[in-house]
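All protein chains but one are shown in place.
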Amino acid sequence: MNQTAILLITCPDRKGLVARVATLLYQRGANILHADQHQDHQAGLFFMRVEWALDSGNAPGRDAGNNAGSNAGASSAAFDVDAFRAEFAPIAAELQMTWRLELSSARPRVAIFVSQYMHCLADLLHRHQAGELGCDIRMIVSNHEAARPLAGFYKLPFHYTPFPKPPASPGAKAERELAQIDLLEAEKIDLVILARYMQILSADFVGHFPNRVINVHHSFLPAFVGAKPYHQAFERGVKLIGSTSHYVTAILDDGPIIEQDVMRVSHRDQLEDLVEKGRDLERIVLSRAVKWHLDHRILRYGDKTVVFN
Amino acid sequence: MNQTAILLITCPDRKGLVARVATLLYQRGANILHADQHQDHQAGLFFMRVEWALDSGNAPGRDAGNNAGSNAGASSAAFDVDAFRAEFAPIAAELQMTWRLELSSARPRVAIFVSQYMHCLADLLHRHQAGELGCDIRMIVSNHEAARPLAGFYKLPFHYTPFPKPPASPGAKAERELAQIDLLEAEKIDLVILARYMQILSADFVGHFPNRVINVHHSFLPAFVGAKPYHQAFERGVKLIGSTSHYVTAILDDGPIIEQDVMRVSHRDQLEDLVEKGRDLERIVLSRAVKWHLDHRILRYGDKTVVFN
Amino acid sequence: MNQTAILLITCPDRKGLVARVATLLYQRGANILHADQHQDHQAGLFFMRVEWALDSGNAPGRDAGNNAGSNAGASSAAFDVDAFRAEFAPIAAELQMTWRLELSSARPRVAIFVSQYMHCLADLLHRHQAGELGCDIRMIVSNHEAARPLAGFYKLPFHYTPFPKPPASPGAKAERELAQIDLLEAEKIDLVILARYMQILSADFVGHFPNRVINVHHSFLPAFVGAKPYHQAFERGVKLIGSTSHYVTAILDDGPIIEQDVMRVSHRDQLEDLVEKGRDLERIVLSRAVKWHLDHRILRYGDKTVVFN
Partner (left out) sequence: MNQTAILLITCPDRKGLVARVATLLYQRGANILHADQHQDHQAGLFFMRVEWALDSGNAPGRDAGNNAGSNAGASSAAFDVDAFRAEFAPIAAELQMTWRLELSSARPRVAIFVSQYMHCLADLLHRHQAGELGCDIRMIVSNHEAARPLAGFYKLPFHYTPFPKPPASPGAKAERELAQIDLLEAEKIDLVILARYMQILSADFVGHFPNRVINVHHSFLPAFVGAKPYHQAFERGVKLIGSTSHYVTAILDDGPIIEQDVMRVSHRDQLEDLVEKGRDLERIVLSRAVKWHLDHRILRYGDKTVVFN
């Protein structure tokens, strides 16, 4: 797989945005592989994701088609990311863009938090090994010992950070979180995945990692917020159960939704059947969100997401 | 299609229930076509639906297989419904059964309530004409004139019962409901379908037709209760929209759920796209509930349903 | 709804394509509402769909966001389609583009062919009346009389073109098709919808309307090609039934697929249940294809489609 650059833009909508960005990239010789735009006409916002190859012109494989043409002005040397960044910055400022430029070569550093249910963790670790997830998993963090063998099998550091036993002072919880934050910052963690981590994170913790904590909630949000959503769903007699992955904010189960999916249930399904069936949903919904985040496909705005998938 | 009888039972679970019912039916010579049971082990309840042919033994077609055998004791004459009913009643009393015996020949009499959106009404009328719904549609009731042409095309009585213009006395609304109840009772209506009827029915109205009013709510309940669910869904940024059909109770959008389904949406979908996509869900979810109700496949218990489909 | 122009492009992939098109549109003052690109890296092809507003700058509603900016060079007068076309043509030729420019004001003229099953026809006519389909339905054509009342209700011309009774000379069938072609050409029909039309069209007929005949096949193609697909599915014991809408080519059930969907079935479903459940699939799958075609969202290439939805 060749290295690529990904430019993500959010800005007030106006005429000529695509032309400006596309022309600049063309002048620099970028070999565009994917481009997506979206306009939220109601909010007056423009979103864009462009991905291009960083290597020189004679790339084999997927982008072979691009090499058919060789217009004057299009360089065939390797793309100069720093020069582009310097040239793009003032344009972005003029157009009030919120933007970032990501490189596929810079693999995000990931920490996975888990409690006693292993299915999401096992799924993520297997996908990572199979090459589905473009990241470096740097640590498993848990308030239980259950994940230690899996961490060992995949040769990953395991940090056991037990919950303070009740009655615990409020300070004890805060202290433990500070230790976790230190751990994450020492390892320069880019993304925290809550893979069925059953402890509520404080606003302070979340504030340290804005748009960088992804959770899976085992219901079709906003139905069944909070504790024991399968119990709630069973009591209500729903005919479908759901699962939701979302960025974590200071308000419980309220962050921007990244992905949701559902599965059919019936009167034949007891509570334990809902729990078991739901595990398949949780795995899929969480892993999709993680993959899209790692591929820089998600733009958050307000309480929503644009997912260029 | 041959005539059938359908026995529906709810009772405390205990040993021997299936044996008692099946043996009685066998002794009377019933040619069973379908049988379903369910036990809610938590609630200690037993549910059963049995359907058998009412005509004599040499029935052609779907039930031909049953005629291969002719055990002693199995009559080949037409099934005597009244005799069965008389014989079954004391057994049912002894076993604390809530039960009813329905005949497929007794087509339920239906009223459809609608406001200004025609898609569910048009769908139900077409399905009825195509033979999908085993009922007699006796009237269309609306607070708008929009449904009159469709009613005319299908040669159905149309009753225009406009909302009292605000400021209306509370009495005016109650009066109109009473007139509607009179209308329904005069026509011996068995089932009221709210096909996107945008007026909230009073507890008094609902009390007249227990388990006999089916509504479609344009969200995945219990998410987005109340007014403008698509607006709520759009604001929340969900990735799936849903629709729910349910029996109407005195509490808004809270009755036992019969069927639900969802459809994928994305950031590309504006509010009006949600509304348009949702129409397909509403049609399907409402028509399934109506069909199952008419086929006597739904057993309500507490706030839930058992659907033997 | 304001009028828009839609530009559709297929061409060999090369650098700078987006920049060329976007810059040209910007110089002409186009207020872009939606833009989609796709590259098939394997085939070396580039696909683009751009839609922009045709009215002058102070448009209300969905495109309000575009008016925030007013760059130099961006005209705020109504967009001059003919001038753009003249300017674009030589560029397109240079870049080996296959392209067309569609106007939302030019509502395609549609003929619906149907046999004895009415569900797809009734669905399309209702959607058209509800404003979901941007077209003029000019005629219903059928080899049965069953559709005449529906055509009458929607005030549409109905043409009864019965199949020649067997034994019919090959010439009789060809003659009837020629009469149908005359009918379609006299009414300048842009799109022929086969809404469960049970007669196979000749290669000659299809050749008159390339990429302009859409069919719905009642299976998940390429499974169960040809006659009686529900029978085939029932015999094979599948656990899902499907439906496929596609452009018609000279080879039966082989044209480029536009949309597919499936529904769960089980051993409880007899053949007639498959047929009934399948009707819901057919309606949805056909109506989506028709809507996307009418909105100029489909680009055919080889035996495939790109659908910008």
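For clarity, chains are labelled A, B and C in written order, and residue numbers in each chain start from 1.
Heads up, the rule we're going with is that a contact is a pair of C-beta atoms (placed from the backbone, for glycine too) under 8 Å apart; a residue touches a chain by one contact, two chains touch by 3 or more.
This one's a predicted model, so the numbers in the text were calculated from it and none came from an experiment.
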- Task: Taking the full complex into account, find the residue in B:33, B:130, B:146 or B:252 that is in contact with the omitted chain.
- Result: B:33
- Using the touch definition up top, pick the residue from C:80, C:102, C:187 or C:261 that touches the left-out chain. C:261
- Message: If the hidden chain were put back, which residues of subunit B would touch it?
- Response: 12-16, 18-19, 22-23, 25-26, 29-37, 39-46, 61-66, 68-71, 74, 264
- Query: On subunit A, what residues meet the omitted chain?
  - Reply: 62, 118-119, 122-123, 126, 130, 132, 149, 153, 268, 270, 276, 279-280, 284, 309
- Missing-partner contacts on subunit C, residue numbers: 38, 40-42, 47, 220-224, 235-240, 242, 256-262, 266-268, 270-271, 303-307
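FYI, only the chains that are shown with their structure count from here on.
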- Item | Identifier of the chain whose CA centre is least distant from the whole-structure CA centre | C
- Most remote chain w.r.t. Subunit B, using mean C-alpha positions, is A
- Distance-wise, how many Å sit between the C-alpha centres of subunit A and subunit B, to the nearest whole number? 43
- Could you put a whole-Å number on the gap between the CA centroids of subunit B and subunit C? 37
- Task: Identify all positions of subunit B at which a residue touches two or more other chains, and write them in rising order.
- Result: 268, 270
